[in-house]
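Quick notes on the structure that follows.
Of the protein chains in this complex, all but one are displayed in their positions.
Letters A, B, C and D mark the chains as written, and numbering starts fresh at 1 in each.
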Amino acid sequence: MIRFVVRRLLQMCVVVVVLSMLVFGWLRSLPGGPVSAMLGERQTPERRAALEAALGLDQPLPVQYAKFMERAVHGNFGVSTKVLPGEDALDVFLSRLPATIELSFLAMLLAIALGIPLGYIAARRQGSYVDTGAVIFSLVGVAVPVFFTAFLLKYSFAVEWNLLPVSGRQSTGVDATRVTGMFVLDGILTREWDASWDALKHLILPSVALATIPFAVIFRITRASVLDVLDEDYVRTAEAKGLTSRVIRGRHVLRNAMLPVTTTIGLQVGGLLAGAVLTESVFSFRGVGDALATAFREKDYPVLQVLILAAAVIYVLVNLLVDIAYAVIDPRIRTR
Amino acid sequence: MDQTDEPTRRTSYGQRRKDRIDALAAASIDEEPGISLIRSAWKRLRRNPIFLVGLAITVAFVVLAAIAPWIAPWDVTASPLLDKVRPQTNPVPGPEPGHLLGGDDRGRDLFSRLLVGSRQTLVVGVFATLFGLLGGLTLGTIAGALGGWVDSLVMRIVDVLLSVPSLLLAFTVASLAREPSQWTLIIAIAIVQVPIFARLLRGAMLAQRSSDHVLAARSLGVRPWAIVFRHMLPNAMGPVIVQATLSLAVAIIDAAALSFLGLGNPDQRQPEWGQMLGLAQRYISEAPHLAFYPAGCIIVVALGFTLMGESLREALDPKSRR
Amino acid sequence: MSESADILVEVRGLEVHFPIKSGIVFDRTVGHVLAVDGVDLSIRRGETYGLVGESGCGKSTLGKAILNLEPPTAGSIVFDGVDIASLKGEELRRERKRFQMVFQDPLSSLDPRQTVESLLVEGLRAHGMDTDKAKTRARLRELMSAVGLPVAALSKYPHEFSGGQRQRVGIARALSVGPDLIVADEPVSALDVSIQAQVINLLQDLQDELGLTYLVVAHDLAVVRHISDRIGVMYLGGLVEESDGAELYDVPLHPYTRALMSAVPVPDPQVEDTREQILLTGDLPSPANPPTGCRFHTRCPWRQETLCDTERPQLRVVEVEGASASHRVACHWAEQIAAGEIQQHEVAPTLVDQGGSGFGVPDVTEPPHQMQAGDAF
Amino acid sequence: MTQQTHRPSQFGGGSAEPLLSVRDLRVTFQRHGEEAFHAVDGVSFDVRPGQTVGLVGESGCGKSVTSLAIMGLLPDRGNHVEGTAVFDGEDLLTLSRSAMRDRRGSDIAMIFQDPLSSLNPVVTIGRQVTEVMERHQGLSRKEATPKAADLLERVGIPDPKARLANYPHQLSGGMRQRALIAMALACNPRLLIADEPTTALDVTIQAQILALLKELVVDTGTALVMITHDLGVVAGLCDEVNVLYGGKVVERGGRHGLFKNPRHPYTVGLLNSIPRLDAVRGEKLSPVPGSVADNLPWTSACAFAPRCSNAIAPCTQETPQWDGDEVVGFRCFNPMGGPR
Partner (left out) sequence: ADSQRDDGDGDGGGGSDDGTFIFGAAGAPEMFDPFYATDGETFRVTRQMFEGLVGIKPGTAEVVPELATEWTPNDDGTEWTFTLRDDVTFHDGEAFNAEAVCYNFDRMFDQNEAGQTAGEYWGYVMGAFSNDAENSLYQGCEAAGEFEAVISISGPTSGFPTMLSLESLSMQSPKALEEGDANGIAAEGEGFSFPAYADAPVGTGPFTFGEYDEANGTITLARNDDYWGDAAQTSELVFRVIPDESTRRQELEAGSINGYDLPNPVDWAGLESDGNSVEVRDPFNILYLGLNPEANPALKDLNVRKALYHALNRDQLVSTQLPEGAAVATQFMPDTVSGYNTTIEPYAYDPDEAKRLLAEAGAEDLELTFAYPTEVSRPYMPDPEKIYEALRTDLEAVGITVNVKTASWNGGYLDNVTAGKYDAYILGWTGDYDSPFNFIGTFFGNLKENDFGTEAYPWGKTLADDLRAADAVVDDAERGAAFETLNQQIMDEYLPGLPISHSPPALVVGPGVDGVVPSPLTAEEFDTVTVGGE
């Protein structure tokens, strides 16, 4: 097991280094760039050149990369040019991370809490209207653009019914103490229940919007996996033992059906990061995704670099965790 | 009293039977030519309502796309309703006789644009999937057929590509292009599909490689390339074809997302649903129907392909033939 | 083995080891599955050589290795004067028309996307025997009638046949290139009882007609005995006994052979009620980590304190009454066991894996009485 | 009528009442848009306490469906079950779901063919054994655990306490089948249905399992329904043998009678097509020609007629009726062998 983890971590390091080169090269081959973002209509070749020289962007790519690596080794990933100008890019990422963790966590929770039971029910009633309806619902969820979902959600829940806030992370005027940067958690830690509740209300709509895709995927995998498991001989054995349907469902069907679902959940973390880009922008939710969107629009290279690499690392780590979890829940791997 | 202990009788009994076997073997194979797996899958599919719905949607979509320019009531580049457009009071002209769904913000007939929009959507979906398929097939075949370090190398590349969320990857590729066009869009989506197809095909090829019928062909002395192309590839294609159907749906959705983000064809003369959706964004508060129609079209078409793909998958999956 | 001219295939010291890989960054080989581990055998022209043994003992691997479908790790396979084990690429491919294989699962061994005709023509084409359309056509008809299928079947796909018919197609394919040797890997074990017999008969008829040589691999001792001239019994990668078919049944010398024989149920209550049974304890040890010495010693009811766990017995001819000169056995104590000098004893479950303690086997016609495993009646 | 089932009186006394009495069991599969298919077509047989009844036949003849129908384990949809299966005075086929659940595993237990796939791979052997006892005997897990160890010991699993914590993949095939048997026996069922319990196993392991089953039947008096396609297994184990063909019982007899004096051409064919270790070498086998695919519908003919060497005119025009009783009989217009 330890060998496996070490192996994966080593592989991750290789991936990160290769990826850093790719990302570095990629960003610098993009048309436009931070200079045009800074200068706007006032851009002239002269001013452009001056700014590029000041920022070291006129040097050959390998030199730039070498400098970047040198600084990176010293824990300095360059300063943000636009997202939070002057701030170290890694700090920008770290300061935005709690918001995204909070959001993705709730989104994943929703996706799981809805996807798995619904997947199970759909599988149990394969071919029924419930099943077909759920399948179509999940497909529609995937196909509807986030901005549209978000618009409808905000329109109905926030504007029309005034139940939830439209956007942001906390209402203006709520005076909350910051501890972890995850507002809901902070409120709980400092016993500022109102602040916590307020932050939670802000989380609901964006996490629903963000949850649509993972929900659809988890739902479909659960459904397929439960269908497979229901066909297995051991379920028939369990039936033949006269076990109650609760035990059969929990111990025999779901426990096995959850194995592929676990992997899927890990894979969805990557998708969640991608989804957060749109969702966070649309909900003015100041997280990593919002930073990524801003950084891309404004060509904030240092921040982009850190965010993409961080996303890759998170993705690999989460999948490593999933693999470990898989090994823990699947004795066929654990006891090998 | 049985014949068991009487060899003579037994032989004649056996002989009688042998004759009958041949007669029977002949009798039970009717004269009509054989039905391939595809045909027998089709027989099952024909009765599957989900498949039929998917097929109906898909066929309707393809036919519409083919004949759209001829049946569209208005020229999609003309702006017959432009006079009615007022940015504040009437940004999007409503329905009126002759304009079923009204116009868009340029006074162009919305219905006609929706109809004709199916073409580019289809082109992007089909070509992106086709290119992705070609790329994936090449990589997958190389990896699956050669195995060894080639396989490892190809699969590592595929892993890296797969570890980037697909839309992000497509976005990256598309943004690399200096000038967005329909083709950068197609390439971007195709590249995202490549690793999926490659991995799928390679898995299936490996399974085929160790399968008995490939072993049989090897033992017959069939040339290696013939084994790859006659036995392994065709049999490994099943899941790939299913995936291609599903990919069409994904390609259409991705294409819509990318052109929605402004990475699609910048030329508005030819309408495209994703682009229409992107343009509609500005009117989301005042004229949500502008977003609703193209979004609806994308959803329905994606649904059509997905339903078809899913039921195809089920039909071809031996496990589901209960 | 009297006349070497008679011998079609001569296998010497054949080993097939599958590497077990694992590692932190790069895979290293950490061990081997000794699927076939030192087998010598020879098959005479025109005879049927049967290979029996439990699942996982390496029968299929041996069969495939003989055809060089599984490259041997060591050893030589001389087929009609040519060492196949050393052939490669095109040379090997051309040589393939002389030896063919019939597989266990008739469905999975036929390409589901090809009609019978294209399946059959493929072999012909691979060896340049498909020059003349009419001749090919005639050849196909010939093949079909040889395996008892109507010509109409040529245009069918494998999934449209019944199991027995598919196996006929598989046999026709093997025959298509006119081989001398056919290795049949469990040709009937996937078939229904009634169909099994059809295929067995067909194989026999074809041998009579075409003078084929067979290597038949099976786990069913009765089937092997029925069709084989000579039988080799395999255990954990090695041959433990080899003899003429009838003699093996009459004078089994190896304890494993005895146990195997006694385990086969006979569809005759009379026999079932009276025959002696040697119940082996436990299962086959892992071929990745086989026991030292005699591979069978962990389960052997005749195991002795000496030799068995230290020295691997070689196949040898023994002086036992009823055993001919072609009867070889790999047991240190074969003579003593045959002579009754060594008695069976209980075998304790071993470390290798889960053993089974003894159980009474009730006789169904008489009041049941307890019997210890290994007790001979 | 002379064949004696050789041990009917050992348990239950006298001409014991049948423990399970299956009458005219009919299972029809009806899939959407497809023709209805009678997998089991009027099967009747009795099982008495302590008796071992065999169901033999080729693949697809309806053996498994029969057992699953009795157990109420057929899929929820797409099938239709008729007839009765009276167990201990109750018709199992009309029992409510929950009542059937109470029977399964306690009164009636079942063992399946493939021991690996029949065991839940992610639950320990111990748990899979104890859960039956928890369910039916109201034991707590703690109370059940030592009993489970005893059970494993009884079915011949060495070091049973350690094995309780093992997962199925850690056991060999034979051990897994023993574990499955332990689960079936956990609540001392009165009827045990074994559906090809040894087909997936090697001969040497098969011999071990068969020996175990024999011993259990004798020790506990459990009635056993043995489903197999192997006539050899039947010959060594069963008191009464039912030969199934195309969903119907075509012949029944005590094992001595049936093997010695088979009447139905199909039974004869089966016996003749098996290579036997004790047969004279070089003899040709006499297979049953054709395959199940050649069957005629039972409705207006004998399904076996096209493959039958003894077929006469009525065989293809009428359905042969059962000729015999609950103990012996056959279904044939032109049976082999002399009149009994």
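As a working rule, a contact is a pair of C-beta atoms (placed from the backbone, for glycine too) under 8 Å apart; a residue touches a chain by one contact, two chains touch by 3 or more.
Quantities reported herein were computed from a predicted structural model and do not represent experimental measurements.
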**Fill in**
Contacts of the unshown chain among the visible ones are A, B
**Complete:** Contacting the left-out chain: of B:48, B:121, B:141 or B:175, that is B:175
**Item:** Sole residue of A:11, A:170, A:190 or A:262 that reaches the chain not shown, by the stated touch rule
**Value:** A:170
**Message:** Out of A:68, A:93 or A:215, which residue would touch the omitted chain in the full complex?
**Reply:** A:68
**Complete:** Touching the unshown chain, subunit A contributes residues 30-34, 36-48, 50-51, 54-57, 67-68, 71, 76-86, 95-96, 98-99, 147, 151, 154-155, 158-162, 165-173, 178, 181, 183, 281-284, 286, 290, 293-294, 297-302
**Request:** May I ask you to list the residues on subunit B that touch the chain which is not drawn?
**Result:** 77, 79, 82-83, 85-89, 91, 105-107, 175, 178-180, 262, 266-269, 279, 281-287
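The rule is simple: only the chains that are shown with their structure count from here on.
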**Item:** Distance from the mean Cα position of subunit D to that of subunit B, given in whole angstrom
**Value:** 47
**Prompt:** How many Å are there between the centre of subunit A and the centre of subunit B, using C-alpha atoms for each centre?
**Reply:** 27
**Request:** Please list all residues of subunit B that touch 2 or more other chains.
**Result:** 14, 18, 21, 25, 28, 322
**Asked** On subunit A, where are the residues touching two or more other chains?
**Response** none
**Parts of subunit A lying in touch with subunit D, wherever the complex brings them together** = 232-234, 236-244, 247, 251-252, 255-256, 259, 329-332, 335
**Request:** Within their complex, state which residues of subunit B touch subunit A.
**Result:** 50, 160, 163-168, 172, 175-176, 178, 249, 253, 256-257, 260, 277, 281, 284, 288, 291, 295, 298-299, 302-303, 306-307, 310, 319, 322
**Prompt:** Which part of subunit D faces subunit A closely enough to touch in the complex?
**Reply:** 71, 73, 100-106, 109-110, 112, 114, 117-124, 127, 131-132, 135-136, 167, 169-170, 180, 183
